[in-house]
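Got a structure for you, questions after.
Below is a slice of the complex: some chains, not all, each in place.
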Amino acid sequence: MKQSILISGSGGQGVISAGILIAQSAADSGKYASFLPEYGPEQRGGSAKATVLTSDTEIISPLPKKCMYWLCMNEQSFKKFGSQLKEGGVLVYNSNRVVSPITRTDITAIPVPSDQLADQIGNPKAANIILIGALLAARKAIIDPEHFLHSLEEKFMSKSEEIREMNAKAFKIGAEIGSKYDE
Amino acid sequence: MAKILMKGCEAVAEAAVRGGCRFFAGYPITPQNEIPEYLSRRLPEVGGHFVQGESEVASVNMVYGASTMGIRAMTSSSGPGISLKAEGISYLASCKLPALIVNVSRGGPGLGSIQPAQSYYLQATKALGHGGFRVMVFAPYSLQEAVDLTYEAFEYAERDRNPVFLLMDGCLGAIMELVELPEMKEPTDENTKKWNLSKKEGEKRPPRALTPIYPEVILEMENKLRGELYKKWEKEDVKVEEFMTEDAEYIVVAYGIAARVAKEAVLTLREQGCKIGMIRPITLYPFPKQSFHKLDYDKVKAIIDIELTIPAQMRDDIALEVMNRAPIFEYGRSGGNLLDDDGVYDAIMKVIKEVG
Amino acid sequence: MATEYKKIYQRPYAIMPVMSGYCPGCLHSLATKIIAEAVEELGQQENAMHVLPVGCAALGLLYWRGDMVGAAHGRAPAVATGIKRCCPDRLVFAYQGDGDLAAIGLAEIISAANRGEKFTVIFANNSTYGMTGGQMAPTTLIGQKSTTSVYGRSVDEAGYPIKMAEIIAQLEAPAYVARFALNTPKGVNEARKGIKKAFRMQLEGKGFTFIELLTNCPTNWGMSPLKSLQYMTENTMKYFVPGVYKDVEVEA
Amino acid sequence: MKIQINDKLCKGCEFCIAFCPKKVLKLQSERGPKGYFIPYLTDNDGCISCGICATICPDGAIEVFKEVETDG
């Protein structure tokens, strides 16, 4: 199966690291994976976008026109990339920043107040992991959530116990929301 | 060895180290920063040297210095920085010094955009600097290919005593995908010891000079030899992928990231029964002329040049080989806007409809 | 008798009424603001000619309100030379980062200063290549970490942070050379006055003027904005000492 | 209010809070429209309209006012 995930937001929101986490986790599970970031000149506040592809066979083009899944972290990118989500796709979005109404009816939209939730667990930087949690719980075929949690643990191996727990917690908070949309 | 997920720039940097690179000098510029950043950590580990030059100009000249000592040396940059290295690259060619120059390309001209583009084809293949010299231009389309070409690059550079140019579009520099890294080569000056200026402890030998100054007669001779070298490349060193070209009625020509997107389109179209194939130059110079000569022009209805740049830059090189035997179309994006599967598919379909 | 509120401070007109592209707490934003103030205090909005660098300050393109030219990386003093020679009456100033001015553009800044070109250079020294993601600059402090000196800048590999104000001040031609730190309100006020003085001297044809502003890069320093100000006090300002390094008006 | 903070310009750097001599500024607990936490004046009377917050505000987000007695 070929999976495509679009991630968008502004610089500093963790678009890039979210993408790498997903790609790495897919690779860990023996899949082919590609991750392609695109960003603007600003270090913070500019727009950031990444595309993650995972597949059981070799990935030819890393530049699909549309993706099946979309993690959207801010309003600006929501407006910009709206057309890049496939019909029948899943949009997981940061409902604290995406304020426009979701008008597409051909997709599943999962609002996640990820900024707020992240603030609540005292780790504003983990908002991206919350969104990943929501997506993976809603569509387990992308990557098994358990497997992802394992990769997450590995990735932050060198960091403090506290950080690792915080990440896991963030993921689970997201997963809880996402699981309601599990098909 | 197992495949690991790596960032484009870092994979290339590691491949260079494994290929024997022991000196790097460079200057920050997006989208190649991960190369110097990686090497600033990595080179000292293997007894090599990393210098952050005060500029691209200084950096290429530091590489020039290192290369005179028989050290495998490299620099990397992007667009504006490569332009600034133009004089230095010309000096490397003139003094017959091997070196690896990596250009992770972005949109141009001028400051351009830091987003990926393939806007340096003409500069890379025709005139990296003044004086009519040429360099081999490698244009990988996957990280694995980038790694393999980088690993080999120094061998070519030393064989020919000429710099080698790795042209990666920004997508490849930024992408993460799976690669298998080659074995670590021990650095050796086997290929350069006849002329390099290094001296082993206590070694005595007649003085040597490596300078860009040649008397007229010698300079003319060297230029003739250069001309012959370039011809030899065309015969012996072309790298190309010919993909489903045998029975093709439509031939897509693309390199680097454009070729990946195009290949996807070719595969889709094949599934739909369209006889389409792709010629993918891996060496942009020497250009894979034979691949075009081999085509059966009774069958070929159109050639479609797909590049991540506008106006197209490779078209004339294609036209020079196709010699009016088939019409050539072009499609591209530019300015940091990317090609995508659908866009390329549509562009090809448009040609097919037009040509019939 | 009633109480009313009278506006005593407002954002200068020469910056656009939009959020700047700089990171939160970035002093480029502050520098731009005080330059705008100095320009306005001298009534030079129409006459100012801003030469932008390559570096984060290029974002000024969307922020500054007035005539602007974008220069190639490091070449702002050369571009300003072309402009000022052709239009000697304009208030011409180049704004440059430390990668721009003290690395790639070292020849251009020293040569322009040495020729005594009659424009102003404002040099934002944040000890790093901000825009490209925090590589070591010639101004990076000893021991300061960067993406190309992960264990901190070492003297043996990279020498000492380069003191541009001192170097420029030592040349014959410059008329006014000073360094200010933007990490306190006091520093900001002094800097604004310094910039205004430099502009005035330029308009009076007194010669080359140079203002070094110590700034920060919270993003690439990996610090909160507030922490970065403190870092400046404890480290940057110890090495790059603020002060007036040359002033022909005082000497005379 | 003696100061006004424009929440479309402020990036929540907290410089104004740190340098206010009267310590009358504090971050709001909710994010503003651009996703940043914006300061607010906790005590208008405590503010002395000194303008220090505005001086150090990198983003020119603060306007300062002085109370003046008028006849009206």
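Assorted remarks:
As written, the chain order gives the labels A, B, C and D, with residue 1 at the start of each chain.
FYI, a contact is a pair of C-beta atoms (placed from the backbone, for glycine too) under 8 Å apart; a residue touches a chain by one contact, two chains touch by 3 or more.
What you see is a predicted model, and the numbers here were worked out from it, not measured in a lab.
Look past the single copies shown: the full structure has A x2, B x2, C x2, D x2.
The definition used in the following text is that only the chains that are shown with their structure count from here on.
Our note on geometry: chain B versus chain C, Cα centroid distance of 38 Å, whole angstroms.
Annotation: 34 Å between the Cα-based centres of chain A and chain B.
Among all residues of chain C, those that touch two or more other chains are 19, 22-24, 58, 131, 133. Multi-chain contact residues of chain A (touching two or more other chains): 41.
Of all residues in chain B, those touching chain C in their complex are 27-30, 33, 36-37, 40-41, 50, 52, 54-56, 80, 110-111. Note for the complex: chain B touches chain A at residues 4-5, 30, 114-116, 171, 174-178, 257, 260-261, 263-265, 267, 338-343.
Of all the residues in chain A, the ones that touch chain B in their complex are 20, 23-24, 27, 32-41, 59-66.
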